[in-house]
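Remarks on the structure that follows.
Of the protein chains in this complex, one is absent; all others appear in place.
For subunit A:
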Amino acid sequence: MIKLGLKSRSRRVVQESFMDVEKSKICLGKSKNKNRREEIGENRSDSCWESLPTELLREILMKVEESESNWPARKHVVACAGVCKSWREVMKEVVERPEVSGKITFPAAVKQPGPRESLMQCFIKRNRTTHTYYLYVSLSQALADDGKFLLAARKCWRTTCTDYMISIRADDMSKGTDTYVGKLRSNFVGTKFVVYDGVPPHSAAKMAKSWSTRMVGSKQISPKLLTGNYAVAHISYELNVLGARGPRRMHCIMNAIPSSAIKPGGTAPTSLDYSPTNPFFRTKSDKSLAIHLNSQQEDSLILRNKSPRWHEQLQCWCLNFHGRVTAASVKNFQLVASSENGAPGPEHDKVILQFGKVGKDVFTMDYRFPLSAFQAFAICLSSFDTKIACE
């Protein structure tokens, strides 16, 4: 109680005389009101709002965060961050990362690991005529009805390969713009794929450092230096021992995620940014995470698809998608962590990414920690593209 009382009085000082809080606490230590009376009352600003102490502002912004927990109302949370730098700081602090909250709020969250405790339910819509793919996060239990747009991808044919350019904008998927976040590149025959991130995953610590430097000085670091393509995953498709008659096998090496990430308490690097040209969107609270980096010596996480079982009655290969997939398709898959180096534990049973058809051009995509929406989307795009199919 006493602590609360003191705090409220020190807030008052912030508002009235703009003294720093520490100093005010010292003078408050002595008497309750006597010393303060003279300096109060005269310099009251016309608009209370202009001199609202940060702590009070924080409480109000926390209310915005609390009350608007779901999209589309969640847009207000992002809108508050657009007001000014200090509001952005507060907003970024009160909004938890998807790993903890199971929610996507800022666009930067598409590059951050998904929830640990549950699958983030998303869906992908395909437009066959424009060769574009749109990723949404589901807002209801409906399979693919109600969603918040996350990412878009467009297929681009090159001379020796195919690229899927991934963007945070539905209508701009070109590289070199602020909206480009990465790409999926397929080899000519469509059996091997590489996921490129526009932002280097391993430089998170370095970037965080520049960020804190930036916090002190007003000069901004040059973001252009960080632009590029960083291979964060290698995906390959192989024929089953049964040849084209059985389900294909998927193998994903997640170069940016250590294999220890799936162990209890394991961590995955958190991208601080969705776009190489926008270091500005970095989350302040992510600084602490940046230390968990995948050192070069450590093994990368490897994902493989769960082997379907042959269903005698239905005469087909089956996987249990728990109602999230309704149509049979060669594209359907469930990825689990591969236990290449050691005995499989319970963590190797957990589905980390599942993808499957629910309509003619609609697919569900459910992912969890340690994958991000971006990585999951890229892996699913490879399933659209691969030429290896089964009969």
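Rule of thumb we're sticking to: a contact is a pair of C-beta atoms (placed from the backbone, for glycine too) under 8 Å apart; a residue touches a chain by one contact, two chains touch by 3 or more; residues count from 1.
Convention: contacts and distances are computed from a predicted model.
Novice: I want to check something: the complex is missing a chain, and I'd like its UniProt protein name from "S-phase kinase-associated protein 1", "SKP1-like protein", "Protein CBG24664" or "Ribosome biogenesis protein WDR12 homolog".
Specialist: Listed in its UniProt record, the absent chain's protein name reads "SKP1-like protein".
Novice: For the chain not shown, which residue from A:Arg116, A:Lys148 or A:Lys306 touches it across the whole complex?
Specialist: Answering carefully, the residue with contact to the hidden chain is A:Lys148.
Novice: Among A:Ala79, A:Val100, A:Ala142 or A:Val189, which one touches the chain that has been omitted from the display?
Specialist: A:Ala79
Novice: Kindly state which of the options A:Arg116, A:Arg169, A:His234 or A:Lys306 is in contact with the chain not pictured.
Specialist: Only one listed residue reaches the unshown chain, and that is A:Arg169.
Novice: If the hidden chain were put back, which residues of subunit A would touch it?
Specialist: Within subunit A, the residues touching the omitted chain are 1-2, 4-5, 8-9, 11-12, 15-16, 32-33, 36-37, 40-41, 47-50, 52-53, 55-56, 59-64, 67-68, 73, 75-76, 78-85, 87, 106-107, 125-129, 132, 134, 136, 147-149, 152, 168-171, 178-179, 220, 277-278, 280-281, 361.
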